[in-house]
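Apart from one protein chain that is not included, each protein chain of the complex appears where it belongs.
Just so it is clear, A, B and C label the chains in written order, and each chain counts residues from 1 on its own.
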Amino acid sequence: MQVAVVGLGSMGRAMAARLLDMGFSVRAWNRSPGRAEGLPVTPCRSAAEAARGAEVVLSSLASDEAVREVVSAPDGILAGLEPSAVHVGTSTISHELGASLARSHTERQRRYLSAPVLGRPDAAAAGRLFVFAGGDESARQQCRPVFEAIGQRTFDFPDAARANLAKIVGNLMLGGILELLGEAIVLGEKGGIEPARTVELLTETAFGCPVIEGYGKRIAAGEFEPPGFRMALGLKDVELALSAGDRLRTPLPAANVVRDHLLAALAGGLEGLDWAALTKVMRYEAGLR
Amino acid sequence: MQVAVVGLGSMGRAMAARLLDMGFSVRAWNRSPGRAEGLPVTPCRSAAEAARGAEVVLSSLASDEAVREVVSAPDGILAGLEPSAVHVGTSTISHELGASLARSHTERQRRYLSAPVLGRPDAAAAGRLFVFAGGDESARQQCRPVFEAIGQRTFDFPDAARANLAKIVGNLMLGGILELLGEAIVLGEKGGIEPARTVELLTETAFGCPVIEGYGKRIAAGEFEPPGFRMALGLKDVELALSAGDRLRTPLPAANVVRDHLLAALAGGLEGLDWAALTKVMRYEAGLR
Amino acid sequence: MQVAVVGLGSMGRAMAARLLDMGFSVRAWNRSPGRAEGLPVTPCRSAAEAARGAEVVLSSLASDEAVREVVSAPDGILAGLEPSAVHVGTSTISHELGASLARSHTERQRRYLSAPVLGRPDAAAAGRLFVFAGGDESARQQCRPVFEAIGQRTFDFPDAARANLAKIVGNLMLGGILELLGEAIVLGEKGGIEPARTVELLTETAFGCPVIEGYGKRIAAGEFEPPGFRMALGLKDVELALSAGDRLRTPLPAANVVRDHLLAALAGGLEGLDWAALTKVMRYEAGLR
Partner (left out) sequence: MQVAVVGLGSMGRAMAARLLDMGFSVRAWNRSPGRAEGLPVTPCRSAAEAARGAEVVLSSLASDEAVREVVSAPDGILAGLEPSAVHVGTSTISHELGASLARSHTERQRRYLSAPVLGRPDAAAAGRLFVFAGGDESARQQCRPVFEAIGQRTFDFPDAARANLAKIVGNLMLGGILELLGEAIVLGEKGGIEPARTVELLTETAFGCPVIEGYGKRIAAGEFEPPGFRMALGLKDVELALSAGDRLRTPLPAANVVRDHLLAALAGGLEGLDWAALTKVMRYEAGLR
């Protein structure tokens, strides 16, 4: 099966590598050149060229703006996408843009799935992502081999907007847990309980899950470099949740708290750290320097 | 071993029953009579009488006020506690009162442990509680058989205040997770994702832990009766966290959010429901009736 | 002096009427026709046509999107704006768009001022607005007669972005005061103090200013119709503040609280009311129905 990968950031590269491992033939394009080096892909000069001839086009881009441009530019995805193919957007984009891309593809008689993924590049490389796939049943069927190559499980949704929202909901939960871990750890520390002990108490009683264990240890140890997920991307994700809350008229007060701590972290020069470092702001606010 | 149980609420009764099962001899007192019925305990007319002759006195009471009175009254625990015995406070009390009880026992040459427990009465009856035991090493050693009878694991702390704080930290985390689940579920629902589906997405990816699974299902199903833990007790626990935050000069903004939702739930007549019903307030705020 | 007014909503019409009263000659355009009726203005078929020949072009439009389009469309303001003229944007727009409009005018060798106004249409009609004028000194000088006609006082800023930000800061303060009034009034009411009494206590001691007096009485009386300023516009303004906070890396936690109450009001069907009706949500949350 011929697959195009548009966008070779760390996640796009990892997905391409996994697809190659699993026997797919991969065409690839990235805005800045050189990102395909070392991968046996067919390099292309534009997103349109990558899309031509591919049965599935996976896009992996950083922001709503990047997605809009790479889809609609004269040499963008829509310009090359075959009528029989499916464009699969794997980026975490806004609830609004998911719905809008579905419409714009339909108007051009093309097919689109939103399929944001949960997991880091190493999970992609190992085929261990979670995929939230939203769109027509037939398009989802066509892409199933691709999802099975990159992911350990696919959750299906009847349209693009809901798949994007599902990913946003997961991010909201994730950001909120960073905040809770920070409050728990800092309160404990000010009362004489070591951070690692607080994390142990939580995870070995009622709160033992991958996110709480993984981030709990990271926060307790103060290990925020190299970043697994950068502060500014964390802010983007929380903003997507708040923005969905605006459109859907849903107050999200805990998300506000996370946003404010991320803003303070960025204002304070922590932009190079993992977003779990928002707890550094909380430590400061509690007088721990 | 002779153990006294002071306070036969649902948790006190369950601990007494478990101790009897495990072969302990149990003396018991409760403010309002009749609570010992059906249990082969030695009923006593005062907390002091229950304490006399016991090697370990477990108190299980509803609030800081109740603890203060039952400890210090003329016929209270301190009036009967033997010099060789240990008073073990299992209630969730304030960080401040834990420290204060330790001092008042020491002044009277008596020994005190704070040992708040995590788990519901059915966990107590099955010996599956988590025990946060804080105080002198020797006192903790003396109580070990009791902790092993009622609990699956004991976490040790060098003093009473830290054990109380550890429990408070756990409650803070718990309340915060109810808030996050509510935000995630309501946002999803307004965008067309069924509550049970949102909970599935979370627990089967990165958030699968007993608290998130148990409460997630309860919230998705809207099952808040009979209450496992009443709204007003939930508020008390969040207030304990905020009050510890005040004393320790630690802002806890996510805890504020939980407190406000619990207050609105109580103002709105939901006092008979489980505290997870704070999500009903969140549904209302999002326009879901 | 020849002035064009682009956008004849209630504020645009009131400014046009005031300018006519003060002897200006006014050309006008509005997207939907008929809005100029009853005003002795020169009606125009496009924003470009309105702009042609005018020394000052005042735009009064509802949102960032409307401004962007009316400025840049083929028959928009920039297409007709004379090199010697000044385009004065009086709308409350984002901090970001203010800066962007300044740049896009400069690139076309045209001149732009951001001059958002504080006050309602009746203040405009009476020449009692406050004007926050930002841009080049010479452009501000050229527009001074217009500002003096519509406003009681002009505050000058060296660039457009700062004038927009000043207006946003005022709106942030305004929204925050609605929240504080609501909290004060509801807390008082639940303790047996009549709302009007609470407002009296505040305004006749240390808090007597036009905003607190005016909104305080409105909230105490529960008079939210007809709306002086609609709920959805209030939300837009608070969002502008939060969005400026994002760009400038400034947490605004009180603004979050206002936003959430406005969202709940809109979710609850209060979109036809004045934005001060966010206090109805607060009453609900406190159990007052």
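As a convention for this text, a contact is a pair of C-beta atoms (placed from the backbone, for glycine too) under 8 Å apart; a residue touches a chain by one contact, two chains touch by 3 or more.
Bear in mind the structure is a predicted one, so any value in this text is a computation, not a measurement.
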{"item": "Omitted-chain contact residue, chosen from C:Gly80, C:Gly188, C:Pro227 or C:Gly268", "value": "C:Gly188"}
{"item": "Option from C:Arg35, C:His87, C:Arg162 or C:Lys280 whose C-beta touches the chain left out", "value": "C:Arg162"}
{"item": "Sole residue of C:Val26, C:Leu78, C:Leu202 or C:Ala267 that reaches the chain not shown, by the stated touch rule", "value": "C:Leu202"}
{"item": "Candidate in contact with the missing chain, chosen from C:Ala62, C:Ala196 or C:Ala254", "value": "C:Ala254"}
{"item": "Hidden partner interface residues of chain C, rising order", "value": "95, 118, 130, 132, 153, 155, 157, 161-162, 165-166, 168-170, 172-174, 176-177, 179-181, 183-184, 186-188, 190-193, 198, 200-202, 204-212, 241, 244-245, 248-255, 257, 260, 282, 285-287"}
{"item": "Contact footprint on chain B, counting only the chain that is left out", "value": "235, 239, 245-246, 249-253, 256-257, 259-261, 263-264, 266-267"}
{"item": "For chain A, the residues touching the chain missing from this view", "value": "253, 260, 263-264, 266-269, 281, 284-287"}
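Operating definition for what follows: only the chains that are shown with their structure count from here on.
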{"item": "Centre-to-centre distance between chain B and chain A (centres being mean Cα positions), rounded to whole Å", "value": "38"}
{"item": "Cα-centroid distance, chain B relative to chain C, in whole angstrom", "value": "52"}
{"item": "Junction residues of chain A, two or more chains touched", "value": "245, 249-253, 257, 260"}
